[in-house]
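A single protein chain has been omitted from the complex, and every remaining protein chain is retained in its original position.
Labels run A and B following the written order; every chain starts at residue 1.
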Amino acid sequence: MKNSPHSVHPATSPSVEGDAIYEFMETLFDLPRSITGDGNRMTLNAIGEHVPIQTFEIPTGTAVFDWTVPKEWRVNAAYIADSTGRKIVDIENSNLHLMSYSTAVDAYFTWEELEPHLYTVHEFDDAVPYRTSYFTPSWGFCVKRQQYRDMKARSGERFKVFVDADHFDGSLSYGEVLVPGASNEEIIVSTHICHPALANDNVSGIAVSAFLAKTLLQSKCHYSFRFVFVPATIGSITWLAKNENQLNKIKGGYSIGLLGDSGHIHYKQSRHATSEFDRAADLILQQSGDDHDIRPFVPWGHDERQYCSPGINLPVGCVMRTPYGEYPQYHTSADNMDIVCPQSLQDSYDKVLAMLHAVDANAVFKTVLNGAEPFLAPHNLYEGYSRDAGRDAFHKAVLWMLSCADGEQDLLSIAQRSGLSVGTLRRAANTLREKNLLEMIQGIEQAC
Amino acid sequence: MKNSPHSVHPATSPSVEGDAIYEFMETLFDLPRSITGDGNRMTLNAIGEHVPIQTFEIPTGTAVFDWTVPKEWRVNAAYIADSTGRKIVDIENSNLHLMSYSTAVDAYFTWEELEPHLYTVHEFDDAVPYRTSYFTPSWGFCVKRQQYRDMKARSGERFKVFVDADHFDGSLSYGEVLVPGASNEEIIVSTHICHPALANDNVSGIAVSAFLAKTLLQSKCHYSFRFVFVPATIGSITWLAKNENQLNKIKGGYSIGLLGDSGHIHYKQSRHATSEFDRAADLILQQSGDDHDIRPFVPWGHDERQYCSPGINLPVGCVMRTPYGEYPQYHTSADNMDIVCPQSLQDSYDKVLAMLHAVDANAVFKTVLNGAEPFLAPHNLYEGYSRDAGRDAFHKAVLWMLSCADGEQDLLSIAQRSGLSVGTLRRAANTLREKNLLEMIQGIEQAC
Partner (left out) sequence: MKNSPHSVHPATSPSVEGDAIYEFMETLFDLPRSITGDGNRMTLNAIGEHVPIQTFEIPTGTAVFDWTVPKEWRVNAAYIADSTGRKIVDIENSNLHLMSYSTAVDAYFTWEELEPHLYTVHEFDDAVPYRTSYFTPSWGFCVKRQQYRDMKARSGERFKVFVDADHFDGSLSYGEVLVPGASNEEIIVSTHICHPALANDNVSGIAVSAFLAKTLLQSKCHYSFRFVFVPATIGSITWLAKNENQLNKIKGGYSIGLLGDSGHIHYKQSRHATSEFDRAADLILQQSGDDHDIRPFVPWGHDERQYCSPGINLPVGCVMRTPYGEYPQYHTSADNMDIVCPQSLQDSYDKVLAMLHAVDANAVFKTVLNGAEPFLAPHNLYEGYSRDAGRDAFHKAVLWMLSCADGEQDLLSIAQRSGLSVGTLRRAANTLREKNLLEMIQGIEQAC
């Protein structure tokens, strides 16, 4: 495995932000999330303790495009007991033991009858897998290999299976944190909230999203940012359907998740592959100097699929560390708090924030001079005209902006060709605008 | 030499089609082909025993664009004899001994007079070269090195040269096999029939073409296919001139030849380089996993030159194994049935057929949904939404088609980015159309 989460975490200095994200993850970890239910509501409330969140409840049966909001699912208890009544498997120990959306059961089964309802993991003796059956009524238990062997050893006995679960007309819950910017045009950051006690996938995405929103709320930006906390697939589809009339104000964005393991960042391109979001991600990862991978779009994965659907057609890429399915703990109880670390969380937070800032600062400028280079000396921008050596980044950025301000290239492409950051180029451009040497012809006033 | 036909032939299992093509080649091998004449008529008739062929006779003197159909050439006998009357070189032994289109001769020559009319091969002691002089009246004999040395040893003698040949007002012959499709729009497959006893170049092309036509006649396709059997250069120019008013219904196609040697497939791009035919060839060769080369267009080679001429402007690439001039037996009598094999013929047949099918299946689709991914479960197309692992090609194709059905990308480009075959994507697209999830916006109904 190329990017094993078992390898050491990034050797950055311990970070307050990373630690805070990790601590927030700990409070979220055990909540019994699914695609509906109180676990999700508790998760949204916990986010609301950090940032102002608006929550929505969409009733069971609501048509959302080609889909329908499902019944809500509630579990009170679930266990398998042996013939003596001793509980062998019990969701009291882990909410992963019961297959999500399992139907109610209260009956005795032979081993042959029970066995098809049991799921185990091959990679880890002590882990249980994560299983769901949202759209096919069924029940199942996810068990450790030892639990499986114990039951099999007593295959002559009968086992009691008890699942006290309801499927009822309720609602699907999701949340939004809006960061208002100078413009009504919005960038979305979407993360999924439907996984129960799985740390990297995706308590990490929930916690990093919340902290990104918190930081952006303290700054002033061009665009508005909307952080979307939804159950996967049905959640993002529901969100899109409920916001169908407002999608024209969305510029695009990122789907984020799997942000705490020790692998390096993987960016999965949007279906458009060359959108501003794709170019910003490529630039930030490249300029970081850190290992990273850029992967082309495929039509499976996280909710970027929904946003990129040709009927929706928003450029939304996916930022993650080790991709879905590519680490052994993926979708098992071994995806716990031990495989995530503050340094990785901090690094993920830093890079997504940098991508968002890069898109926010992006703009197109045009010279207002009808001649050659301006005389920079009286503007205190002169640093000698002929050599790279010793020139600082800001003064290089001044020359790049004067040279490339042709009304066509945007800051992302000038950053790509110059090797300078979008932020430095934007500072230089702002200075040159103040001196009436440049005008902005695309983009909006940046408040920050 | 990179791709020597001396190396072993592809280790595929013996194939009925390859054997049948090889056997057909054997019946064609010895016919005395040239740019005109009865050898060509016999060749076209032999093709007609496998597939319905329409033959055309274009009279000598017919203006065909900038060219004129030449006189027909007929040879009754040709030999060189020594002073005792013993025949040293005689076309009874090989139709390659006489330079094609040689003028009539009946005279005695000294060695010094004869020698400039003799042609030998350096690479093989026992082979004779293949020579023509279509447009400059002349005569010549192609001889083995031993024959040359025998004559030289008797250079004091006089040699009798006898060529009983006519150049007369006759006609140039060519043939067409039409495979009618749902549409009148046509794809052409062109191969040249002017070479006498040379196996790879180009009895292989004639035989593979005939069997491709035979197979396509048994299927139903979008496009009509027209297989064109013409002498090189003057033949394709004549065909183009006679069909000038119908070229607008031709989409493009392939020139094929040199299909039986043990080298791998070389595809020479059309002058357009990025046409559907070029993209289909690239895709099929790449997805085959076999060694292959894609070469840029050059303005010499086979009849692709004529079809690609800017005055004609059809995208026609060239499919061959070891390219013209790049194997030592090329244009010598050593290009015989020993250097071709059923496995290579089968492989050439398979790959050209796959290219034709890929172009035939190509189309552009567009989602009819104005939302996100459709709910696939009720369509029996659901296989889980998040992972590649274990998903079969058809279900992957369903997701790719739903995701890329933006009305812009065609199946060839979706095949390129997904790694799936055009055929599988087309099946998925057809299924999704039946379920009213996609519509076809470019391409025509495929009957097969």
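Everything below uses one rule, namely that a residue touches a chain if its C-beta (ideal position, glycine included) is under 8 Å from a C-beta of that chain, and two chains touch if they have at least 3 such contacts.
In this text the structure is predicted, and so the values were computed from the model without any measurement.
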Among B:45, B:60 or B:309, the residue in touch with the chain that has been omitted: B:309
Which of A:128, A:399, A:415 or A:429 contacts the chain that the document leaves out: A:399
Contact footprint on chain A, counting only the chain that is left out: 366-367, 369-375, 377, 382, 385-389, 391, 399-400, 402-407, 417-418
Sites on chain B contacted by the missing partner chain, in the whole complex: 64-68, 135-136, 232-233, 236-237, 240-241, 244, 271, 296-302, 305-313, 324-325
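As a working rule, only the chains that are shown with their structure count from here on.
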Rotational angle, Cα trace of chain A fitted to chain B, multiple of 5°: 120
Chain centre separation in whole Å, for chain B relative to chain A (CA means): 54
